[in-house]
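Data block below; observations after.
Yeah, one chain of the complex is gone here, protein chain that is, but the others are all in their spots.
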Amino acid sequence: MATLFLSKLAEITASTLQGDGTLKIHNITSLETASVGDISFATGRKHLVALKKSKASAFILTPELASLSEHPTVLINPSPYLAYAKVIAAFYPDKKPRELRHPSCVIDSSSQIASTVTIGANVVIGAEVSIAKGVVIDAGCVIQAGCHIGKNTRLYANVTLYSDTQIGQQCCLHSGVVVGSDGFGYAPDQGEWFKIKQVGNVIIGDQVEIGANTCIDRAALGSTVIANGVKLDNLIQIAHNVTIGEDTAIAGCSAIAGSAKIGQRCQIGGAACIGGHLSIADDVIITGMSMVPSSITASGVYSSGMPISENRQWRKNTIRFTQLDKMTKKLRALEKQVKQLESKQ
Amino acid sequence: MATLFLSKLAEITASTLQGDGTLKIHNITSLETASVGDISFATGRKHLVALKKSKASAFILTPELASLSEHPTVLINPSPYLAYAKVIAAFYPDKKPRELRHPSCVIDSSSQIASTVTIGANVVIGAEVSIAKGVVIDAGCVIQAGCHIGKNTRLYANVTLYSDTQIGQQCCLHSGVVVGSDGFGYAPDQGEWFKIKQVGNVIIGDQVEIGANTCIDRAALGSTVIANGVKLDNLIQIAHNVTIGEDTAIAGCSAIAGSAKIGQRCQIGGAACIGGHLSIADDVIITGMSMVPSSITASGVYSSGMPISENRQWRKNTIRFTQLDKMTKKLRALEKQVKQLESKQ
Partner (left out) sequence: MATLFLSKLAEITASTLQGDGTLKIHNITSLETASVGDISFATGRKHLVALKKSKASAFILTPELASLSEHPTVLINPSPYLAYAKVIAAFYPDKKPRELRHPSCVIDSSSQIASTVTIGANVVIGAEVSIAKGVVIDAGCVIQAGCHIGKNTRLYANVTLYSDTQIGQQCCLHSGVVVGSDGFGYAPDQGEWFKIKQVGNVIIGDQVEIGANTCIDRAALGSTVIANGVKLDNLIQIAHNVTIGEDTAIAGCSAIAGSAKIGQRCQIGGAACIGGHLSIADDVIITGMSMVPSSITASGVYSSGMPISENRQWRKNTIRFTQLDKMTKKLRALEKQVKQLESKQ
């Protein structure tokens, strides 16, 4: 690992340096695990105790925490979390892959692959694929005909791209990701299902990250679109013809049904389900496990789902839930009765 | 792409032709994106505005929409959606794979593979596998010992079949699908778990489609059974010893627990969870995110789950939910009090 001067870390993070800039820093880690020579960080008052106990030699702190902690060696930054992200990237630069094309990879002669592309063992690349410079494709990936991958994008091992998938620059697709599989479309036909051929594709913008085993279906007609800067966690289902706006982040195990249109800068919690053929405005936050059956037209925080209770209490309450409509009617009846009683006094 | 006469499309879809049958049609697409030379379709009155604006040269319409739209060139059909499915299949015929067996594939000498089977790069086929004619197996698939694959079935890239999996004809398994992995079975043994060897298999009928990264576990004893015509979307979990009846369709991210028996022609919405050791009747519709903890004995539509509200309102209501049982008791007490008050008047 690199050793970096504290003054260099101040520069990288655009922080105000307080203390000795020539201090050599060897790593960044959590308050609890840091030792002499490390830098650490804290984002709020709840970390004050851990901050005072920490053995780190320097800290990235908000102005408030810096004054509260009175530590002599501090990088003062309005966003220590972002600063930490920048410092860790400096300590752990990307390793250069060791070889450009493993001899076992199978590449169709009609594909166009820039000379600086790294291709791992057993990668299979179909006809008329184009891959820009700096792309890294790990072992076992299968890239079907007509795909395009923009520069510096990385595919980890065992990713599958179906035909005609378009991926932008500086994206990261994790292992097991499937992009471009058929949407779930069938027309009812006398009690059976007649498959609707899915002839669209998937278009993914720049700086998109897609977590392990996440699936993005191709459009029935047209394109499923994932805009620039979108971050998708693991095991997410994106159905056909979905559109996801720029810089929206979606946590693991969520499902977005067909033709849903999600705005920009939304944050969708884990295991949330978004219904089909609806729109979600920009800057909407949806908490985990929420069910979204209809459009959301205004930014804000939206929730559903039921936190746990002790099992017996839950059983009683769920039974009551099934009686809620009756209960409301009883309550109304009672209100009338009481009104009558009151009027007779 | 093919160019087809309108009269041919009328024939394919069994529609009544209204207008010039010699019109050449180049593609089928949505009302909004269609241009001159395209055919499009509409299924209900909600599409009337888009229909009137559409630049398509012809339309597939219900009799009602045909009379309302007054467009001169129409295929009249009771089910335009099914007709669309048939037309798009005509415009986009399956591409014939280019070569039969890639030299990199690894095939056990005891397997029996029909001469017309297409096998992609790096496919691995174990002992005593039998594969019928017309099957297409894309790159990276692993098919373990004793599997059978019926004719014209397609496995997309990176599918894994565990040993003894039986798959019927004209099925389609998407990338990342795993069939035949061990069911989740353990016997408690002094605070630890003793694995129950899963010695059954998976049997899949004809015309079954299985979406990307969906998992179907082998039976503990006997077989996990997916009947003819079943359609499974992406990221579905089918546990050991489940049976799914003919033509049932299950949307993405659903989970079916062990030994559940699901009827024919059911429709199960996304992220629904079906409990173990229960039965679901034929023709049951379960909406998305529903929890099914016990058997359903009659056809019909069943639901659970809570649509979102604004976060603050939701917080209040979930607290109230945990007080529901108390609330019911209060209501009952109040009813008695009011009755007493009334009786005293």
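In order of appearance the chains are A and B, and numbering begins at 1 in each one.
One rule holds for everything that comes next: a residue touches a chain if its C-beta (ideal position, glycine included) is under 8 Å from a C-beta of that chain, and two chains touch if they have at least 3 such contacts.
Every value quoted in this text rests on a predicted model; they were computed, and no experiment measured them.
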Across B:N122, B:T153, B:Q166 or B:Q264, the one contacting the chain not displayed is B:N122
Full-complex touch with the removed chain, picking from A:G176, A:G200, A:G222 or A:G258, is A:G176
The missing chain sits against chain A at residues 29-30, 33, 79, 81-82, 84-86, 88-89, 91-92, 98, 102, 104, 120-122, 138-140, 156-158, 172, 174-176, 207, 209, 211-213, 229, 231, 233-235, 247, 249, 251-253, 265, 270-271, 288-289, 305-311, 314-315, 318, 321-322, 324-325, 327-328, 331, 334-335, 338, 341-342, 345
Where chain B meets the left-out chain, the residues are 104, 106, 122, 124, 127, 140, 142, 144, 158, 160, 162, 176, 178, 181-182, 184, 186-189, 191-197, 199, 213, 215, 217, 221-222, 235, 237, 239, 253, 255, 257, 271, 273, 275, 285-287, 290-294, 296, 300-307, 309, 313, 316-317, 320-321, 323-324, 327, 330-331, 334, 337-338, 341, 344
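Please note the rule applied: only the chains that are shown with their structure count from here on.
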Rounded to the nearest Å, the gap between Cα centres of chain A and chain B is 25
